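What follows is a short report on a single structure.
The other protein chains are all here in position, but one chain of the complex has been omitted.
And now, subunit A:
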Amino acid sequence: MGSQKRIAKELAELVESPPDGILVKLADESNLYLWKVYMEGPEGSPYHNGKFLLNLSLPTEYPFKPPTVSFKTKIYHPNVTNDDKGSMCLGMLRADEWKPSSRIHAVLEFARQLLAEPMPDDAIEGRIAEQYKNDRKRYDEVAKEWTRKYAVESS
């Protein structure tokens, strides 16, 4: 109940002045707790030109509990699970690191920053992290290929 006011405020702010390359809207107008996030792959990264859909879901205890973020668009990235869940490991989204005054704005910016600069040491996909560190060229190729295949609208 208390959280709705906060969520509404955050949403309004994000819609009014969205962060670079990020667009948010409610998945369903009647539900404040489920958001759709469209994220453009940052320039200079293999995700460039891709448009990724993420789900952001807020727990009822929000903002005392952290939101969860997952990639709906398939992505080749050390910090995103390589399955249909597309879960992310974000330090700030862990229950013990989340603060009630942390903002979704920061979460989304962090997520986008992660596309520009993966964090292989906190990887969720060890194999991709390994490749990112040791064979950057191949990693770039695969990531680009996946971006082209899954994240570019065929128009």
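The definition used in the following text is that a residue touches a chain if its C-beta (ideal position, glycine included) is under 8 Å from a C-beta of that chain, and two chains touch if they have at least 3 such contacts; residues count from 1.
Here is the rule we use: contacts and distances are computed from a predicted model.
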Inset, instruction - Pick from "RBR-type E3 ubiquitin transferase", "V-type proton ATPase subunit", "Large ribosomal subunit protein bL17m" or "Translation initiation factor eIF2B subunit delta" the UniProt protein name of the chain that isn't shown here. - result: "RBR-type E3 ubiquitin transferase"
Inset, instruction - Just name the one of A:D20, A:D96, A:D121 or A:E153 that touches the chain not displayed here. - result: A:D96
Legend entry - Contact set of subunit A toward the excluded chain (per top definition): 2-3, 5-6, 9, 61, 63-65, 95-96, 99-103, 106
